[in-house]
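Take this structure first; my questions come after.
Complex shown without one protein chain; remaining protein chains in place.
What follows is chain A.
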């Protein structure tokens, strides 16, 4: 088997707790499908047949990894909140062709244009930026750091500059959290429990390790690493992979007249065994639904891509209602007369009574909206009830909440009191 897929369904959605305190993040509806449907669909379209999902306890950190199996093949790690139409073979081809240790996907960040409920003031740009350094071809990953980890400034090692004198540093990139990892890395993770996050720790570690001296000179006294034991374990695993097979590969590479760089006297890949590659998507759609803004944006864009009928056949829509062409209505809904639904998503089993105006909003499953409401730019979570005559502008109504009739709320987040206690 070439690759096994690992779907990370563990994240708690720490950046959108208002949405996820009652619903696990993988089950949040996007375009009337659970969020986890999208990465599963991507994997299935490409040809994966058996999948492994990993669900761990609710850890409010960045995506954690708990691999309970020792894999016998290379793995493809996908996060459950990834919605993309990337041609997956681009990422995997880099992994295959260069025999890479890590191959990942990144995409240009799109600005979110929709107003986010509950947002006070302008969005703070530049928070937690990622600095990604690639070589001239744009494929080889040379440097990766998050702004939060850099205290004084960006520090580049001389060994990197000597090997790759031309490096492009990009900041406007979104990490799609899709990684192809070699089997030896998985073994390394299993033996080193101190590494808890792929994105936060493992990937920068691997990127740095490409240029560390210990790999090339087989000398285990490198002291710039965090953990001597960690590095030893990795080092041992590197040795495991060199075998007689490698001798033939080495012969083939020697006889081949190809080099990935020119200008210096070293052979291809500078003789390094650890290589990290990245595929940066220029066009196409790639969203990570881990913030409220992203969630809203995804709901806006995603339904257009699938050929489903906008109004589900089991929904009951009365004739005197007006459902815009860019809205979608989920199954078993009841839309009463004289309602107007524009640019909105209405989830499963929701009931919309008469004379309701819904614009630019996301109504999740099981919601009841009484007569005469006016909902604009809002997100109404599962099983909420909006009393009659309420006027909600740019609000977020949490799961199971009730809004009293004739309420007028603008730019508020309405959640239960029990949620407020959670840290």
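Rule of thumb we're sticking to: contacts are C-beta pairs under 8 Å (C-beta built on N, C-alpha and C of every residue); 3 or more make two chains touch, one makes a residue touch a chain; residues count from 1.
Convention: contacts and distances are computed from a predicted model.
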| item | value |
| --- | --- |
| "UspA domain-containing protein", "Clathrin associated protein complex medium subunit", "Translation initiation factor eIF2B subunit delta" or "Mitotic spindle checkpoint protein MAD2" - which is the UniProt name of the missing chain | "Translation initiation factor eIF2B subunit delta" |
| Omitted-chain contact residue, chosen from A:92, A:134, A:346 or A:415 | A:92 |
| Chain A residues that touch the omitted chain in the full complex | 1-4, 46-48, 73, 76, 87-89, 92-93, 96-99, 245, 248-249, 251-259, 262, 265 |
